[in-house]
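A single structure is presented below for examination.
The complex appears here minus one protein chain, its other protein chains still in place.
Let's turn to chain A:
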């Protein structure tokens, strides 16, 4: 039997090509993901192990510079005491925080959140073990800094250059003393790192004489655990310490967790791709079995049992699956290498390390590939076994009975209805309906896949008159050919529909959320600019008066995050400038007057007011941040506003009680609106600080919109593999159709259908099948997006479902294009068909 199976596989090489390709791509995706994440894991682990190589014990303080009652970090005395311990060779203190480097045009290098500053902490030999200088030396003077190599390159800076660096205070100019490389993960991920002299860094980030972290190195052979026991009692209350080994293990564990999330996401998409592949494979085996009906019946007639026939088909699948998986695995290795260099080219520097191929990916890839092929071949094998021996004598193979379609449609309808019911129930349940919708979506998809052969007739029937009118006889024949084998058309369209359901649902949701955010911004902000630190840190107190001095500024109000204990509960309060706040933000007064803010009164939003029965004139017992008590009056009630806290107070009321007010952003209204000149005026007013971002309304919208777009693009990219396999499925189906209808095509050619119209007929058939799949997919996707939208509606203000018709039209058009491309090869072979051989009867 095995020999027969092998011979069959070899005989149908060409027809199995697409099947092999589909399995190959799926397996490549799986094994590529596994090998890539394994390799990354090992490289990251090596890196973190290396960075703790010299660290026996590491101490960290969680003190704050805002806290006046205790030391903000680990002090010099403590460091000296640790240095004096037995076995300790050196102690390195570290402080770090935000530091933005301006390029020669004054713009910030890199993204705000990834711009770090730290201290250069040389040992007795004058070297800091964490940094390797490729040029110059470490900073030892107040006015010196060192830069990581990449940032120096990006800014075009050389040792000796004068560089403007912004920290959370004003911008200062330093001289570049050296350029270094480091194992620091943040720098490797594309961030920037500025090193200051330790004293300067302490002044900037903590307090002179104090460190946030202390790394202790010891003589070889020292017991780190014992050393830790000695260090712990020396530390202040708010600090803790661990051995370097424990830290490295912890870091490795974190990396492992982070990467397994990545690998699980990738594997989920690989699973979708493989699932889609099942339809293609199943189609192929169904056709192979149909073509061999007589042969199989003959085997049955001469004594082969049903089980043997079934086994012979499954053996074929096994051979195909194994070969495809093996090739796919090789491809996966290439993919892993490719992913790495792709990430490199996007500026994400991954730690070096050789490709790690463990046994898990090998086994997983082969198992997945073989299993998927076998599962797909199960149904065809079962059908093959049902062929009666008498079929060997009949000239025509009995068509699939209508009974099985009736059963199939009934089952499909029940599952689909159940699915839609669950989705609707989930949508109705609001916030808690997500699981229900997920379950319903799965059922609906399965139901529709089962029902798709039935759906193909009416849906394609709608397209027929259109095609006939536009393309004449080719269009008419194409639309009829498309429904000749509803099962096959259905399976082909299903593959495309699955991918497009996901793509459409994600698009609709993404665009809807994006629009909602857009609307929230335009609805709530009147200001022309929002000024904030690029790092997301607080702005310096001096920023508000400086901005107000800038030419053209009409109004400026900070949004200062603060807390007040009001009527017994801590409440988040926004500190604003009375009189200006309503000019820069859309604050709608419900009762009272916002002008009372200027008299030291409070404004509360309507929801909070209603909940507690507060109204203008209510007097509330209050406690400030510094525990000082007061009695405050509610002066106004305003409509809840997304950009403000539920309670508003004048900054002048809050500031006396706070050592360092937390100014998140400053909203500025200018005469003439957002113009280049106005923006420049603001930039100048703040001393040309590269660390401060000036965003107009469009920029604010773009930050959110950009994020959504990036996410959508990543999803599109990941789903591309599933779509690619679906396209292979269309090619496969068309090739089968052309092969099966040779005689028909030959007859059409004989009675006068020219080559170009034969091609057009095949192309249109592909387009019809693809568009059919796309219609189902986009329809279901939109429905799903609506349902999911219903559950998240509550947490997104200004939510309104946006159906991106343009994008859906684009998907349908792309599906059509996919059809045209997929039909290229089958159409050409149909047009080239030898008429005479085609017409000739057997």
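Here are some notes:
By definition in this document, a contact is a pair of C-beta atoms (placed from the backbone, for glycine too) under 8 Å apart; a residue touches a chain by one contact, two chains touch by 3 or more; residues count from 1.
The rule is short, and it goes like this: contacts and distances are computed from a predicted model.
Selecting from "ABC transporter ATP-binding protein", "Cytochrome bc1 complex Rieske iron-sulfur subunit", "Glutamyl-tRNA(Gln) amidotransferase subunit A" or "Phosphate transport system permease protein", the unshown chain of this assembly corresponds to "ABC transporter ATP-binding protein" (UniProt protein name).
The hidden chain makes contact, of the residues A:15, A:755 or A:807, with A:755.
Within the whole complex, the absent chain has one touching residue among A:222, A:481, A:601 or A:665, and that is A:481. Contact with the undisplayed chain is limited, among A:709, A:743 or A:829, to A:743. Seen from chain A, the chain kept out of the figure touches residues 472-473, 476-477, 480-481, 484, 743-744, 746-757, 835-836, 839, 841.
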